[in-house]
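My structure is below; once you've seen it, I'll send some questions.
Apart from one protein chain that is not included, each protein chain of the complex appears where it belongs.
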Amino acid sequence: MNKISIPIGPQHPLLKEPLTMNIDISGERVLGGTLRLGYVHRGIERLAQQKTYVQNVHLIERICGICSHVHTTTFCHAVETLLGIDVPIRAQYIRALMCELERVHSHLLWLGIIAKHVGLDTIFMHTWHDRELALDIMEEVSGGRVSHAANQIGGVRFDLSQEQEAMIRKTVNDLSDKANTLMDVIENEPVLQARTKGVAPLSAETIKNYCVVGPVARASGVDVDMRRDHPPPPYDRLTFNVITRQDGDAWARTVVRAEETRETLKLCHTILDEMPDGPVSVRAPRKVPEGEVVVRSEAPRGELLYYLRSDGSENPARLKVRTPTLPALNLIPKQLSAIHVADIPVVMAGVDLCIACADR
Amino acid sequence: MISGLFYLLLFPGLLFQVICSLFFEWLDRKLLARFQRRVGPPWFQPLADLIKLFSKEDLLPEGANDLVATLLPLISLSAVLTAGLYIPIAGFTPFSFEGDLIVILFLMSVPTLAYYLAGVVSVGVYSILGGSRSLLQFFSYEVPLLIALSGPAIMSGSWSVEQIMISQGSMGPFILFQPVGFVLAVVGLIGKLKRDPLDIPKAKSEVVGGPLTEFTGAKMGLWHLVMNIQAVLGIFLLTNLYLGWTKTFNPLVAVVVFIIEFLVLVVILSGASAIYARLRIDQLAGLGWRILVPLSLLQIGFVILMGI
Amino acid sequence: MSILKAVINAFRKTPDTVKYPYGPLVIPKGFRGAIVIDTEKCSGCGLCVRDCPAAGLELIKESRQDYQLIHYPARCAYCGQCEDSCARGAISHSNDLVEPTYDSDEWVVVLKHQSGD
Partner (left out) sequence: MVMIDQKTLQKEINNVIDSDFEIYPGIQGDHTICIPSVQLKNVIVMMMDKFDCRHLSGITAQIRSENQDVIEVLYHFWIGSSFSLMIKLPKHAPKLAEITSILPGADFYEREVAEMFGVEFIGREEIPPLLLPDDWDQGPPFI
């Protein structure tokens, strides 16, 4: 068979965000591929140096359209560490609640995508509707579906009223029921299993060598979760299980994310139960004293790293964002060998790409 | 002469088949939408889509053979329309003759081959990939489909669809004797129509649009029409071959029964596309040759034993 | 076959699609919509303009009494920072959807125009 090269991206039905890949195939066999980023590079790290800290909270929120809240939380945490101010505990819990809801909607979104890629549009439609429930909560309490603008330096912008807490509990219960139904469907779907089991398995050794984090790493048995290992507040007060699997194939990744959705919904209840009363924000000065800080947190896709240096002015002197997708993208060309053309979508979906995150 | 034109252009020819295909497309999309908790299109949507496609600019990439690309959907359309003349509708058979089942099956596999050629002449990488996939799929489903469809013919002792219907009148619907054959025929039909879950040649996330990736405008509209008419004819054929009661003494009863059976089959097809994921091409080939072919042979053996 | 059950359930229920604009749309209470201003309270201090991350606000100031506060809805990120920054609580988000337009460059809203007498 002749070797032909098929372009995937920047526009392709497989991709939800622009990315270019050139994949060499021979018949139905994939020989290898290359990858090119940069279509949504917005220069946010450079731009952040020209904006004030207050403005940067909103700029940082626009790095990603799915995990926007965890970016601002991490950024605010970094700035607050430099300022040396203690964020009220209630504000920390509200932040954590939003983070967990975001994880739920991100994982449900991902389950929909993998279902769509293997041709199971029904599950795609059902998951994406259920995901709306999580978005509805966030819109109700913060005012925005995707860009919540919930954080400000020193706390959060809104408080949860009694009715809102009751509404969240009810919706989270509802969501748990729906998530259970979905997991039931996914676990008993024979064709989905046939398409994902044994596809592009990654050993723990490969995962470690490629510095991959998050659900992809946990599906290969690398037990790493920054919420537990290096807890940003208030995760040091919360207890939850970290889900791991050993197989490392696309099916293990599906199961890990599905189980994590359930676990996260349980954690939402814990957060609401343990949430103390009190103020939700403190006043923060506009100028940040000189200093540097490294902050890590667990985004839905894995470890998120922020490095922030302040030179005492209103603008950050250097802001470095390492998003969890970046090392996972590195792994894609490696996975693209000795698989079928039909497995390309499964591999691409398996690492849960977020190109906007990786490009910044 | 007049009656000939009537048969060709109005019923059961062009107009009836086009209307049926538009209705089928709407019903299919509406059902699928409801299975997926969506609203679905209004009743005129398929017609609007067709008009839109026919009024759009017709483009082909450089290096593609325009003449062949235009001829292929036309040939397929004429093949399926001709096949439609021989398929009885509610017991109405103007052109029936002994052996028309074979003619129908032959004419209905013309679009698949044209589909493959369409992929080759329109030079895109996805088209070629989709074209070769459609041929692979053709070899996987066609054999069990043909073996399964010969079941009713053997049972009634005739290769005429009308004769098969008449013998079902006395023996009862063949689905009672050949349930496996019916299931295989439905699977084969889904494969033939390249519908979800066997839409491997045009799987969106893998090969974009398959062989029709580079087609636009009127040619694309024709291809849509061909696929939908093929679906309607396939359903008509299965209704006649397996479900029986479509040729009774009262034509009105026959029409009602025929419509109900048509709707049931549409629900089965839409339901299958809603609940199954797409297979990989090697998995389909394995399914076809390891499971479907032996099953169809078993069914035929059973039918022959019953005849003795 | 739990997927079959899910599909049958879905078929029996009414669809979830929101038929906006042909049907009603539920807007949550806290939704950040169009920018409105209380002209009585606004003093033209420019705090909102300083903090706006998207350059969606502009203050053209001739003197203390003579100024214009201009809003560019097409640039606005609807983040709510101006509402947060305003010390007098003059500028805020209403709960209304922002109507789209064909010409975003020309889309300018004068929030407050005070001319010194």
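To keep things simple, chains are lettered A, B and C as they appear, and every chain counts its residues starting from 1.
Here, a contact is a pair of C-beta atoms (placed from the backbone, for glycine too) under 8 Å apart; a residue touches a chain by one contact, two chains touch by 3 or more.
As the structure is a prediction and not an experimental result, all values here were calculated from the model.
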Point to revise | Neighbouring shown chains of the undisplayed chain, as defined at the top | key: A
Review point. Among A:C76, A:A115, A:L326 or A:M348, which residue is in touch with the absent chain?
Key: A:L326
Exercise for review: For the chain that got dropped from the picture, name the residues of subunit A it touches.
Suggested key: 36-38, 41, 43, 46, 81-82, 208-212, 223-224, 229-230, 291-296, 303, 305, 307, 309, 311, 317-318, 320, 322, 326-327, 329-330, 334, 359-360
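To be clear about the criterion, only the chains that are shown with their structure count from here on.
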Review point. In angstrom, rounded to a whole number, how far apart do the mean CA points of subunit A and subunit C lie?
Key: 27
**Study point:** Overlap residues in subunit A, where contacts from two or more other chains coincide
**Key:** 122, 126, 129, 189
Review point. Do you know which subunit B residues sit against two or more other chains?
Key: 35-38, 274-275
Exercise for review: Can you check the complex and tell me which residues of subunit A touch subunit C?
Suggested key: 51-52, 54-59, 61-62, 122-123, 126, 129, 136, 139-144, 147, 149, 152, 157-158, 181, 184-185, 188-189
Revision key, fill the gap. Per the touch rule, the subunit A residues reaching subunit B in their complex are 4-7, 12-14, 25, 27-28, 115-122, 125-126, 129, 189, 191-192, 194-195, 340-345
Check your understanding: For subunit B, which residues count as touching subunit A in their complex?
Key -> 32, 35-38, 125-126, 128-129, 132-133, 196-197, 199-200, 203-208, 274-283
